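With one protein chain removed, the remaining protein chains of the complex are shown where they sit.
By letter and in written order, the chains are A and B; residue numbering begins at 1 in each of them.
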Amino acid sequence: MTSIGTGYDLSASTYSPDGRIFQVEYANKTVENSGTVIGLRVKDGIILAVEKLVHSKLLVPESNRRILTVDRHIGMATSGLLADGRHLANRARDEAYNYREMYRESPPLKEVVQRLGLYVQAYTLYSSVRPFGVSTIFGAVDKTGPALFIVEPSGISYGYHGAAIGKGRQIAKTELEKLKLAELSMREAVFEAARIIHLVHDDSKEKEFQLELSWIGEETKGLHLPVPKDLCEEADRKAREALETFE
Amino acid sequence: MYRNTYDSDNTVFSPQGRLHQVEYALEAVKQGSAAVGLRSKTHAILLALKRSTGELASYQQKMYRIDDHVGIAIAGLTSDARVLSNFMRQQAMSSRMVFNRPIPVNRLVSSIADKAQVNTQEYGRRPYGVGFLVIGQDKTGPHLYEFAPSGNSYEYYAMSIGARSQSAKTYLEKHFESFADCTLEDLIRHGLHALRESLQQDKELTINNTSIGIAGPASVHEKDVPAGGSFRILEGEPVEVFLKSMVPKETAEAQAAEAPAAEAPPDGAAPAQAGDQDVSMAE
């Protein structure tokens, strides 16, 4: 295991001799070991999809939502330590509210993501705190159109057409690159997202999972809402069929 | 392997991306005596095993009333439990005062989950050493939640926490599909059976070491319950009638042996795997 820092990895305020901050890299490890989350930015909206690993059959299926709403038109999904994800969601809501109070208009996603990136980065500067163990996908439809970003534990954020984080991100990225995202409609994207999540889920390694989907755009009049149940079930069914014909 | 270097500070990730201090806090929950929670379409109940330090001592309180419609059972450090339950009571009161509505149970649980998460991220703080099972009734029906010191909270149909709770969980997993339509008396009976699974050898449930918390309309054995069915704790004499309703262990085992074991979950199932990070720190 070459990533063992031997003494340079005990706090976020220490550089290693080759210029790395190991605590931030370990935080990324947390994300890499977690369930996959993907986002698609398409012609008329955004789709977010989560591979929700079910750790007990006693769990109530409709509760324990992984995709959270920030303001009316922004959705976010995290992969990694879920409690840290909720902390970031609360901060994002505060940032969105402050923007709204100051400028009396709906916050563009870029603004919220920049502020959140700064916040996450601040936790990588000191030994008295630890970095956030989550990567977050943000999606929104604002006055610039559909927008999709990832914020990583280091505080870096990039905009994407198709985004994937978590365990199955390599497979998911390959699949996303095959799609012509700018030409898909929201409905088509829902089916594609479901298919990709089913593809990345490794049945042999993990237990059951649930697919959670949400969308923002034309179909929802700009609000961030869960994908309606019937469409969800149809997407789930089609994805399973696609997998069978695949194999 | 290298656990020891990375587990003394709250703010250190291990090379595998785990937070060991938080996982140790979850161990503290496992030191507490067992508590079981389950729900039906009309009720949500809690059952807890109380410990005492000796014959001369009283039994430890395991349940707290948060509001008319919410109650909790604790497992772990009692002092941390008092602090968090006080916070929960403040949140519940605040909702009634500002909005004139009983606080939705999911929001109450999220508020302590977010509070607990802060303690896992800063140096000089330690994670809370207590886990809760929270039951409540609100507009959307009866609910049961588990709260863990990692800051994760989940809603369940049935759950157990504390020492030897895996055996109770096994019982619950076997029977939970029938809970939805149970009467209150049947639900309590299932809960007591599950709690019994977590006992040590030669111990049994008595009116002194068992407490039952109920959120929902009154059972046939209760008197003086207000119409709305607010959260109440039954201890001592009132518990006797429910204990008597349990199926004796020998008969229960014989029945279980006859019925083909549908699934046999391994004991101490699901140890902390690296692949489970996003759903729980460790079982």
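Just so we're on the same page, contacts are C-beta pairs under 8 Å (C-beta built on N, C-alpha and C of every residue); 3 or more make two chains touch, one makes a residue touch a chain.
In this text, contacts and distances are computed from a predicted model.
S.K.: According to its UniProt record, what is the protein name of the omitted chain, chosen from "Multifunctional methyltransferase subunit trm112", "Os09g0123100 protein", "GTP-binding protein" or "Proteasome subunit beta"?
M.R.: For the chain not displayed, UniProt's protein name is "Proteasome subunit beta".
S.K.: Let's see if you follow the contact definition: name the visible chains touching the chain that is missing.
M.R.: Displayed chains contacted by the hidden chain, ordered by label: A, B.
S.K.: Have a look at B:R125, B:K203 or B:K249 and name the one touching the chain we're not showing.
M.R.: Checking each option in B:R125, B:K203 or B:K249, the one touching the absent chain turns out to be B:R125.
S.K.: Which of these, B:S79, B:T140 or B:S245, touches the one chain of the complex that we don't see?
M.R.: B:T140
S.K.: Just name the one of B:L56, B:V98 or B:V220 that touches the chain not displayed here.
M.R.: B:V98
S.K.: Return the single residue from A:L10, A:I46, A:V70 or A:I150 that touches the missing chain.
M.R.: Final answer for the missing-chain contact: A:V70.
S.K.: Given the full complex, what residues of chain A touch the hidden partner chain?
M.R.: The list for chain A reads 65, 68-72, 93, 97, 100-101, 104, 122-123, 125-129, 223, 226.
S.K.: Could you please point out the chain B residues that touch the chain left off the display?
M.R.: Residues touching the hidden chain, for chain B, are 97-101, 104, 106-107, 115, 118, 121-125, 138-140.
One rule holds in what follows: only the chains that are shown with their structure count from here on.
S.K.: Taking the mean of the C-alpha atoms as each chain's centre, how many Å separate chain A from chain B?
M.R.: 30
S.K.: Which stretch or stretches of chain A touch chain B in the complex?
M.R.: So the residues of chain A touching chain B come out as 1, 3-5, 9-12, 22-23, 26-35, 53-60, 63-64, 79-84, 86-87, 90, 123, 127-133, 166-167, 205-206.
S.K.: For the complex, which residues does chain B have touching chain A?
M.R.: Within the complex, chain B contacts chain A at residues 2, 5-6, 9-19, 106, 110, 113-114, 116-118, 120-124, 150-152, 154-159, 169, 172-173, 176, 270, 274-281, 283.
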